[in-house]
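Right, one structure below, let's go through it.
For this view, one protein chain was removed and the others were kept in their places.
Order of writing sets the labels: A, B and C. Residues in every chain begin at 1.
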Amino acid sequence: MTVAARMPDEAAHRVDVRIQAHDFDSAAEIAALTAGRADIGAVVTFTGLCRDEGGRLAALELEHYPGMAERAIRAIATEAVARFSLQGILAIHRHGKIAPGGNIVLVVAAAPHRQAAFDGAAFLMDYLKTDAPFWKKEHLKDGGTGEWVSAKDADDAAKARWTSAQ
Amino acid sequence: MTVAARMPDEAAHRVDVRIQAHDFDSAAEIAALTAGRADIGAVVTFTGLCRDEGGRLAALELEHYPGMAERAIRAIATEAVARFSLQGILAIHRHGKIAPGGNIVLVVAAAPHRQAAFDGAAFLMDYLKTDAPFWKKEHLKDGGTGEWVSAKDADDAAKARWTSAQ
Amino acid sequence: MSVRLVYFAWVRERIGKGSEEIDLPPEVKTVGELIAHLATLGEEYEAALQVPGVIRAALDEEHADHDEPIGGAREIALFPPMTGG
Partner (left out) sequence: MSVRLVYFAWVRERIGKGSEEIDLPPEVKTVGELIAHLATLGEEYEAALQVPGVIRAALDEEHADHDEPIGGAREIALFPPMTGG
């Protein structure tokens, strides 16, 4: 098989994962995922933002395990593509200090129909929450350094629904 | 209660519905919904696009019932806000002729946490599919006018899950 | 009583117009009875309304079942199942 012959198929099931400190542009990412294609019927995006927790937080600081972070998210994204027959998926996760209102994570899932796109994005987020090596530490408005954010049982439960539904 | 005192509460549960022929800019809409706020943790967007159906279609033409279209979608959006405690919801539905790859519909749901944002956007799309007065007609690449798109049983089933799950 | 009827999609195409004013006969009380009445008005109406079960209706821009009384509605819409989104 020539490279040229492989191209369309690879493009049709694109998995794009990026771990970065800088911000992302949701619109540009959606456009890049759908550009030049007329077979995509549904695009679902999830954007996770930093909340100020009622005015208490000055920032969240996201620590990560560089090599593993990309590897873990890529594995989840690749499974999402196979499981929901996605036409493309993108995940961008930021690290470093992020102020309230700032972007933390972006997921974009494309599919011919809406259910697959919704499921693909939700599946990736549920697994990312519990399996991607990132940790959040609170920086408080009063100048102090707060606690490390605790993992939530609700996140484990959200992930579990994808195995019980099988 | 003064108008000034009512404003923050109204802004905190924004319902924005637009029926229009011209295209929309997803990024600008997300930005408008989240601007100046630090209490939103999750934004889910759904974009519905025109597929070319394997190269068969030149365009879809969307007919609508003007007054009722906005009224019906606003009712669904308002229920979504109440049901999932959304911080804001936006729905834009285009009408007229739309070429493959073009945008048809945009839904944006904002909430403190991701499950509510996912559910709010999916709920609005499921009801919009079956209850909003829009009809799609196919225009074929070979120059002919094709069929009116048929309603799908799958869409009725998708809507039904929101009542059976109660 | 005179009401405004509005038609959409293939109901509109088959009837051949998007709207019209008609006088409701006194025996027409419900949406279903209106559809049955219209189907007697000519070939084009018959073609549009031949399978009444698939016809959806709205009274003054609100969805209405076939057994719903027309009451004082000013605008009655008839159309196929919706396919938006």
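Keep in mind that, in the parts below, a residue touches a chain if its C-beta (ideal position, glycine included) is under 8 Å from a C-beta of that chain, and two chains touch if they have at least 3 such contacts.
Quantities reported herein were computed from a predicted structural model and do not represent experimental measurements.
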Neighbouring displayed chains - absent chain, whole complex: A
Residue of A:84, A:118 or A:134 in touch with the missing chain, whole complex considered: A:134
Of A:28, A:99 or A:149, the residue in touch with the unshown chain: A:149
Residue ranges of chain A at the interface with the undisplayed chain: 48, 62-65, 67-69, 71-72, 93, 104-105, 125, 128-137, 148-151
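The rule is simple: only the chains that are shown with their structure count from here on.
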Set of chains whose contacts include both chain C and chain B: none
Most remote chain, CA-based centroid, reference being chain B: C
Chain centre separation in whole Å, for chain C relative to chain B (CA means): 27
Where chain A touches two or more other chains, by residue: 114
Contacts with two or more other chains, residues of chain C listed in rising order: 85
